[in-house]
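What follows is a structure written as structure tokens; I'll ask about it next.
Shown here: the complex without one of its protein chains, the others still in place.
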Amino acid sequence: MQTEERQLQFTDIHNDVVRSLVVTGRKYYITLGCAIVLMLACFFFPWFYQLYYGIGAAGMNSPTVWGTYLASFIFWIGLSHSGTLLSCVLHITNSQWRKAMYRSAEAMTLFSLMVAAMMVMVHLGRPWFIHWAVPYPNQMGLWPNFRSPLLFDVMAITTYLTGSSIFIYMGSIPDFAAVRDRTAGWRHHMYVLLSLGWRGTDTEWHRLGWAYTFLAVLIIPLAVSVHSIVSWDFAMSIVPGLHQTIFAPYFVVGAIYSGTAGIVTVMFVLRKYMNFEQYITKLHFDNLGKLLLVLSLLWSYINILELFTGWYSGTSTEYEQLKYKLFGFYAPLYWEMILFCGVAPLLLISNKFRTSFVPMLLLSIAINIGMYTERFLIIATTLSRQYLPESWRVYVPSLVELSIIVGSVAMFVTLFLLFVKIFPSVSIYEVKETMKIPKRKGIPEWQATH
Amino acid sequence: MANVDRREFLKLVGAGGVGAGAGFMLAESIKHPVEYLIPYPVPPEEFSPGIATWYNSVCGMCPAGCGISVRTREGRAKKIEGNPLHPVNQGRLCALGQAGLQVLYNPDRLTGPMIQSGQRGDDKFVKITWEDGLSRTAERLAAARRDGISFLSQGVRGHLAELFELFMGELGSDRLLHYDFGHPHALYAANRKFFGEHQLPYYDIRNTRYLLSFGADYLTNWLSPVHHALGFGHSRQGNDGHRGRFVQIEPKMSISGAAADEWIPARPGTEGFLALGIAHHIVADGRYDGDDAGKWRASLADWSSDRVAGLSGVSEETISRLAREFAHAEPALAIAGGAAANHTNAVDTLVAVNALNYLVGNIGKAGGVVFNPDPVTGGSVIDRQANYRTMQNLIENARDGNIDVLIVNNTNPAFTLPRASGFREALAAIPTIVSLSSFMDETTLMADVLLPSHTYLEAWGDDMPQPGVGFPVGAISQPVVAPLYNSRSTGDIILGLAGKLGFNEAIPWTSMEDFLKDGWRQIYERGRPESGDFDAFWRDVLVSGVWGENARRDDSVVIAPGVIEGLAVSAPQFSGERGDYPFILHSYLSTAMYDGRGANLPWMQELPDPMTSIVYGTWVEMNPVTAKDMGFRDGDLVTVTSRFGSIEAPVVTFPAIMPDVVAIPIGQGHNALGRYARNRGANPIEILAPETDSASGNLATSATRVALAATGRRAAPVKTGGESRQLGRGIVQSTGGRSGSPGHSAKLNSIPIVVESA
Amino acid sequence: MSIWDRFASGWREFRKDGYYEEFDYAWTMTIDLDRCTGCGACVTACQAENNIPIVGEEQLERGREMQWIRIERYWEGEYPNAKLKFIPMLCQQCDAAPCETVCPVTATYHNQDGLNVQVYNRCIGTRSCAVYCPYTVRYFNYNDHHWDAPLEQQLNPDVTVREKGVMEKCTFCVQRIRQAKDHAKDDGRRRVRDGEVQPACVQTCPSEALVFGDRKDASSRVSKSMSDARAYRVLDELNTQPSVVYLKKVDADAD
Partner (left out) sequence: MASNALGLFRDPDSALEAARRLKGAGFARPELISPIPVHGVEDVLGPKKSVIRRFTFFGGLFGALAGFALAAGTAVLYLHPTGGRPIITIPPFLIITYEMTILCGILATVLGFLISARFPAIRERVYVPEAGVDRFAVTVDCDGEERFRRAEAILREAGAETVRSISEGES
């Protein structure tokens, strides 16, 4: 199932992965350094300034009180989506090609969730009181409001973060064990702890298999619920353009869409810079490409539907909203989004395109830019066209906001770079499973049947 | 037929008697409020920390003379509300009045006497003591020629005005002038001409069923806005059964125009023709059956509606309809002001409008024109009111070096006189200028000696509102807080000067309070006191904040001889050729800043202009079509040029303004007056032509033609409002015709006029 | 009372919808658009009473005005038949307030006077209430505001000064309501008398367009004016059940 030029042995993957962990080139440190510097300069510095000055540092106004911060929040949540979700689905459907890529996909989930959580902090007017959103007994006679979609968010994201971190960890226990035996010094100790003393006995494999499957089963509905709930932050308001029943599926599809695109990007990078050429192959890009195509069509469908309902409602509020979206101040962004997320992905129809790496990379990036735009428009176009025309006002992001967007990407990269040095970024044992298993002569290959 | 009839009013005054001693105890309680959060180590007994104390006083923000109740906590003024007992505003107050607190607590107030240390105008002053300041001034006054002394004050009334009279009398100079930009000279002149009336009458909007307003923005700045607003509300929904109808005739829709049921744009300056046209109709239709009907018919003969229609641009049908409605409705009332009263033919116009009132016989009737008795004191002020001609005269004298000393009291001609008047130049020719202003305004900037006076919330004084409400009303303004700075009340400064100059036998008083008390003792005596105790009376007046008397004018109509025959309106003159200056400049008193005195109040700067929602700054209102033709978009910066200068301001398209008129609000464009006002917007007064109304000597502020030119730059004014169309969302809903709504005439108030004390 | 008793009683009592409609007062304001002249006195009165900051030109330019009550203006028609209609817009104190349900920390909720209260100290600044409010009458403190000395001496000691990151809005001058209730208690009265309490805007309105009172008291002026044929609510179709009732403007020449 992988490149046939050479028969890979168990030891190859083993060595490759271990090398990817312990052998660290100069390039890596440079990249990491840049990422960290960028993160500090573009994320934390502006944020601290904003903490000092107030949200006024951003470009928001009345009535457009939400802005890019929340857009980034949705974006990162969305990006988090296909990681674990995809991996779970594929695990349950027991598809082989998943196995080389799912680890990094899950990592993506984890880190984009963390960045998303950071975006919430940035978004808040008084983040130093965020703990008030957590139900803990207190003397104030106050309590979070469980009727609030925002609190659904708190619950959902906490659960999702817990779930996906456990999922990725549990999946890597055998690999930790494997790496444990090949490392020394502090790394060894770390992996000793992480691997919980895994031996690989048949019982352990059996238990792991079950637990892993259960987790997968639990996490699929969870992931779906998470982005539905995020969508309800908006859909449960009565703002024209937001108050729509289609929003939950819209957000979920969008999330998986951008997430899958994200995976493509990450795959490409891993393949290129961690020399996993043999394990991450055309096949993966091909399959992901097909998935992307389907998702993009779904996405376009929902967008058309949204326009239609707006037009069909015939009410002034929805109608103005629609006009504004298509031809108003933000119209260029809207059409850019359509181009990137609706039109460009149609290229995926061609096999050649799907199986060529660089175009896929470019497309995946384009899609995620488009998806970010979508999230931004969802907020900007609706809030600046509220019910009372007298209160209409356009919102333009400030420098602080833009820099924080860049910074959040840097933060994601930083986390990911740290990850690839701690977690085996390709699942050793599952890749082994996909390999040709040594056979004893004269025995029917019943292993090969799975 | 005033808003408060006698019994009710006296009852109110009586009610004020509760909790006597508000102002009385104040003397002890005056301490500097800054040092402590609760600034009274040993608090006087009527102060208990945490409990508000209300003091009644008089609003000094505009000439309307509303009564106010000021809420103070721990010796600091917190809130100004209308004095519910005061017949003028009956507990209500306008935005400007509310902002009085920011006059008191303005960060740019002058904190003590100073003298000019550099060149005039370069804002260099050094502090001196009051002793020093007063003696310097006294010396100059003593050294000056008798009629070389000029006293230029803002319009003040009551005993302070009398004190000015006394003082100037002693100095032997007749150059005592009260100057207010917005003073309705033409209205006074017209009433003098038509009725032979010295005082302005009381226009009873409350009880009228039909108000025909020729350009008078009676809801914003004409005479007594708050009182008119009360009347408006009541006439609209207050009287059960019927709803008053309001018609506004003006080239640019004002707030009153927006509130009116019908807004009729008429060519600027032709309001008088319209009035005559309507009068012609009334007489022609035989709606007027006085014994002098013949004379009327004769003098109105050649004002047929077709001719008037041609002149004014208002269709014949409209004119005849207005005439019919006006004659039908009983009572109906016609008023004129604003632009209509600021053309070169203003007095004619206003006389014609008076004729309308006369013809429908509403003189002296409820809902009509009610004559006012002379004010109890300070009535002579009216003759002291300086119109443009008088100011011109002063300016010429100054130029010729006939003025040795000029004392300026809280008026700002350097801002409110056109450049063309040459006032600023004239100031240069005056050796000594003394300013009593509380702020560093444009005029004070030119002064040599600064003797800053208290704000009206720190000073003793009184006021007899003019126009009154049909019967004598007086109100005492008492200090509601201790003086913030080392300033003195205007009265005390004058008395101080008098003392220095040794006018002791003529002006024996040492403090404004004593002077005031003596004055009010006479008022007390003329009221045939039931209770023989002046102090009790004094306290009651202080507590209730207002005093009234049931003396009314008989309602017999006296119409000056020869008026009917002389009835005619001359064509309005405009400065500038139509060719070079295609637009007529309609400059109007801004809602928030009145004549510019509000520009240093942040609240007023941030109060969106009701019509455009613009804050901070000046703008030029244009008809959208005209703007389109000239290729102007909203926010384009244009130069507005008259024969006498030019200013820059951004264009704002305004749906309700005549195509050949551009409107600019007055109030911004200060180059002094503190951080909030300085270098903001432009001042349209600067470019006004020095055209006057010959009959009243009033500056014809609407008689200037201007040209507009694009600068190519954009300077979109800051607006709080977005889209200003409803898009069929039914936000402001309206119902047609007659609504059987039960009205509710409100007399209630939430203010306990009670001082927490024993 | 043990936690379980509390729970039991609570469960019994609070399962039903809108149970708190049985609260003591139902403060209501009616605004007669036929009287309103748009003069803006209410706006300044509110600023003075409620320590509403001076935002400054730069902030206003960025669209961050702070006016708990604002005058909205709507043009109709074109010259020469242009009409301008004003409508004062303030927090509608909705009984079914969208803003209340969305706040994650219950910084805004319904108090026992039927008021939609905003707890500044509890607010963490998610700003979602402002998004959910269809009347856009919630104002956010984008930064700390300051008053040039000695302007701060005017600040009303009965009202807090809000810090950055906090949402604020019209409270129907709750401090005055509290005071009136205390007065009533001192006089041994169970209820506040009609007209005993007025928000700053109502108190100052020169044309008496605003009326305030308790609609539970059928004899109150506000109840009377609510029963007016012209009474309507803005955006009623959203079923937010506002406590601010408008009286339609009368268009004399229409019918």
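As written, the chains take the letters A, B and C, and residue 1 is the first residue of each chain.
Throughout what follows, a residue touches a chain if its C-beta (ideal position, glycine included) is under 8 Å from a C-beta of that chain, and two chains touch if they have at least 3 such contacts.
Treat the numbers as computed from the prediction; the structure is a model and nothing was measured.
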item	value
Chains in view touching the one left out	A, C
Full-complex contact with the absent chain, from A:V65, A:I168 or A:L215	A:L215
Among C:A96, C:V159 or C:A184, the residue in touch with the chain that has been omitted	C:A96
Hidden partner interface residues of subunit A, rising order	9-11, 14, 135, 141-143, 145-149, 151-152, 155-156, 158-159, 162-163, 166, 170, 174, 177-178, 180-181, 196-211, 214-215, 218-219, 221-222, 225, 229, 428-430, 432-433, 437-440, 443, 446-447, 450
Footprint left on subunit C by the chain that the document does not show	3, 6-7, 10-11, 14-20, 94-101, 103, 106, 108-110, 241
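Going forward, only the chains that are shown with their structure count from here on.
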item	value
Chain at the geometric heart of the assembly (C-alpha centres)	C
Chain pair showing more contacts of the two, B-C and A-B	B-C
Distance between the centres, which are taken as Cα means, of subunit C and subunit A, whole angstrom	42
Chain centre separation in whole Å, for subunit C relative to subunit B (CA means)	32
Geometric centre distance via CA averages, subunit B-subunit A, whole Å	66
Set of subunit B residues in contact with two or more other chains	613, 721, 724-726, 729, 731
Of all residues in subunit A, the ones touching two or more other chains	387-391, 393
Touching residues (chain side subunit B, partner subunit A) in the complex	613, 721-729, 731
Subunit B residues touching subunit C - in the complex, by the definition given at the top	33-34, 50, 73-74, 76-82, 89, 91-95, 97-99, 101-102, 104-107, 219-220, 225-226, 229-230, 232-234, 236-238, 243, 245, 253, 255-256, 258-259, 261-265, 484, 591-592, 602-608, 610-611, 613, 615-616, 623-625, 655-659, 675, 718, 720-721, 724-726, 729, 731-737, 739-742, 744, 746, 748-751
Contacting residues of subunit C [partner subunit A, same complex]	59, 62-65, 72-74, 89, 98, 101-106, 109, 122-128, 130-132, 134-136, 138-144, 164-167, 235, 238
